[in-house]
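After the structure tokens below, expect a handful of questions from me.
A single protein chain has been omitted from the complex, and every remaining protein chain is retained in its original position.
Up next, subunit A:
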Amino acid sequence: MIWIFLLLLIAFVVLAYVAGRALAVRRSQGAKSHSRPSQHGLYALIWVGAPALAMLIAASLFSTSIEQQMMRAGAPDSVAQLEPFRREAFFADARLVGAGQEARQIWPAPYAEELPAEGRRAHRIASTLSWGGGVAALIAAVLGGLFVLTRIRPDLRARNKVEGWITGVLFACSVVAVLTTLGIIFSLVIDSLRFFSMVPITEFLFGTKWSPQIAIRADQVGSSGAFGAVPLFAGTFLIMLIAMAVAAPIGLFSAVYLSEYSGRKTRAMVKPALEVLAGVPTVVYGFFAALTVGPALRVFFNGIGDMLVGGPLNGLGVYLSLVQNQMALVAGAVMGIMLIPFVSSLSDDILNAVPQSLRDGSYAMGATKSETVKKVLLPAALPGIAGALLLAVSRAIGETMIVTMAAGLAANLTLNPLETVTTVTVQIVTLLTGDQEFNSPKTLAAFGLGLTLFVVTLLLNIVAMRIVQAYREQYD
């Protein structure tokens, strides 16, 4: 039913545009009008469309509660005396019956007789409401149209008013993103505060034992509930270091190659190929790490270990021969590969922003390409490249999927890349997946971790953006 109103409304809106334009032409009578006829038309269109749209939105927001009120008010005594839970279930079934479907439950005697009548009533109420909403929208459109048609005069500043509306709509769209961010921060902070009221913040930030399982019964074993997040921070840091050790040199050097050495043809091939890496979903990197790189590295280290066993480095050999699939090195290395295109394309942009005159100056002094890169371009681009690397760091810290699949879950406090470690993001995932009660510190710990992560990456991003920006301005 509602789509008839929608069609009518669209017709109204088009009519308003045409009428507004025609009216503007006629009322100006050839004299100079402030705005162009089509702007008057748009102005009329807005005044017809906006109130109708507002009315439709209001109708859809309130119709459910109005309908419930009406159902309750007109219900026969037997139904009205039901307990609220059962009563709402009855109404729900009445709606189904009214719409020509089967009821979900089998209702006992007094109610079963009422069901068809109530169904008809529910149907009547629903259609009244939808008609009402549609008619209200049409009335609003007509009123808006009448109002605006009286206002169209040659001196009406329709152009400015239309611009004002457009600004308003664009602003509203951008506000959505900002409000979402604020909402995220708000929910993080609220739940974190609840967590910190159960676990002291000092224990969280400086404690070295992470074991979020909490004993439900006193006699349970192995469920101490320790919330020292230092092992998580250390694991995150370790994996980030490994990732950057891979991504920074490879990304930077490929950027140097692309921007300074490669010919146009090579560049046209290599650059998109590198950027394909950026399009690979992280979960694919994740199982590449867990199923390919992890076992390969394990075989490699086990092999070395087996060779060393019995020799002078027996201890190391035994350790290496027992290395497992999941280790910080695997997750870090694969994450580094993921970050290569990120670093290289940012650094490439930054190197390209260094003015050609500096290169010319250096070549004209008899410097070779590598001397020019090393002594002029990289120093000139250094702040920007540092910014790019910081952005990559903040991505490495926030990356979840690869570490979840390849780094393991054990919260070891270690800097050994061959151990399994766990990161902040992995712990958030494990704390919040599956059935959870929502008041235990175990679940709330995820919000504490989330807030920490958010603050750290936010700060990193701010610093990095500042640096990149300051550098960009230098040569403009």
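Following the convention adopted for this analysis, contacts are C-beta pairs under 8 Å (C-beta built on N, C-alpha and C of every residue); 3 or more make two chains touch, one makes a residue touch a chain; residues count from 1.
By our rule, contacts and distances are computed from a predicted model.
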| item | value |
| --- | --- |
| Hidden subunit of the complex - UniProt protein name among "NADH:flavin oxidoreductase", "Cell division protein FtsX", "Phosphate ABC transporter ATP-binding protein" or "YeeE/YedE family protein" | "Phosphate ABC transporter ATP-binding protein" |
| Omitted-chain contact residue, chosen from A:I46, A:A380, A:V426 or A:L444 | A:A380 |
| Full-complex contact with the absent chain, from A:A89, A:A367, A:V429 or A:V456 | A:A367 |
| Absent-chain interface as seen on subunit A, which is shown | 263-264, 355, 357-368, 371, 375-376, 379-380, 474 |
